[in-house]
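Data block below; observations after.
Note that this complex is displayed minus one protein chain, with the remaining chains in position.
Here is subunit A:
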Amino acid sequence: MLKLEGINKIFNEATPDEKIALDNINLHLAPGDFVTIIGSNGAGKSTMMNMISGALTPDFGTVSIDGNDVTRLPEYKRSHYIGRVFQDPMAGTAPSMTIEENVAIAYSRNAKRRLRFGSNRERRDFFRTSLEKLHLNLENRLNAKVGMLSGGERQALSLLMATFTKPDILLLDEHTAALDPSRAELITNLTKQLVEEGNLTTLMVTHNMQQAIDLGNRLIMMDKGQIILSIDEDKKPSLTIPDLMNEFEKIRGEKMNSDRALLG
């Protein structure tokens, strides 16, 4: 479904700030795979997500989705296939527009946008039933401005909007990191539910090791722009946090130093 081959990216090349962001990344996702990605700050997780979404293009290497090479496709064209939820709850929705209008924008992701009403009675019913899944009573507040919602509500809405049109690939970039624990749990459960329902091929970056272990069927660990560990479907269920710490030590010959990675 998704294939990254030999992806390399260097920021600020040939300056003192030169930084190797991605170093020969190879990753292959089968349809329905749910891969969680962990790694300390600066490991290249977000850069990799941006490569897939098209916000950044690799120096060399190819990105292909469903067999099509999309390496040079601009972000807005690639987002036909890709749903995305950002870390910032404010990033995934338009605050001055209503819930209904936001959902309508998500709904017309796949089709060419035309001069017809973004929402009509039929669509509105569909929007309502979809919003009901969130259990946040948003279906009865269709005309509320999204800017009035709390961070958790906005993130839940972003998640629904991202998965609305059954994208080929769902990218979740630390989408629970900015929320308080109870809200984060709600979003985590919702993620599980929506991904399972749509059988979506998913990549999720997280700082929370427990979350990375609980969710998904595969796990990869990144460090210094490389994928240093890849846990397959058969080994993932028995994985624990100490396992991960040990693996990291074995590979890198140093202790994992990020408290944040442990505690989330």
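In this text, contacts are C-beta pairs under 8 Å (C-beta built on N, C-alpha and C of every residue); 3 or more make two chains touch, one makes a residue touch a chain; residues count from 1.
Keep this in mind: contacts and distances are computed from a predicted model.
A single chain of the complex does not appear, and UniProt lists its protein name as "ABC transporter permease", one of "Cytochrome d ubiquinol oxidase subunit II", "Alpha-D-ribose 1-methylphosphonate 5-phosphate C-P lyase", "ABC transporter permease" or "RNA polymerase sigma factor". Shown as candidates are A:Met1, A:Ile20 or A:Met97; the residue that touches the absent chain is A:Met97.
Touch with the chain that is not drawn comes from one residue among A:Lys3, A:Lys19, A:Arg109 or A:Arg141, which is A:Arg109.
The chain not shown here touches subunit A at positions 53, 74-77, 79-80, 82-84, 86, 90-97, 101-102, 104-106, 108-110, 113-119, 161-162.
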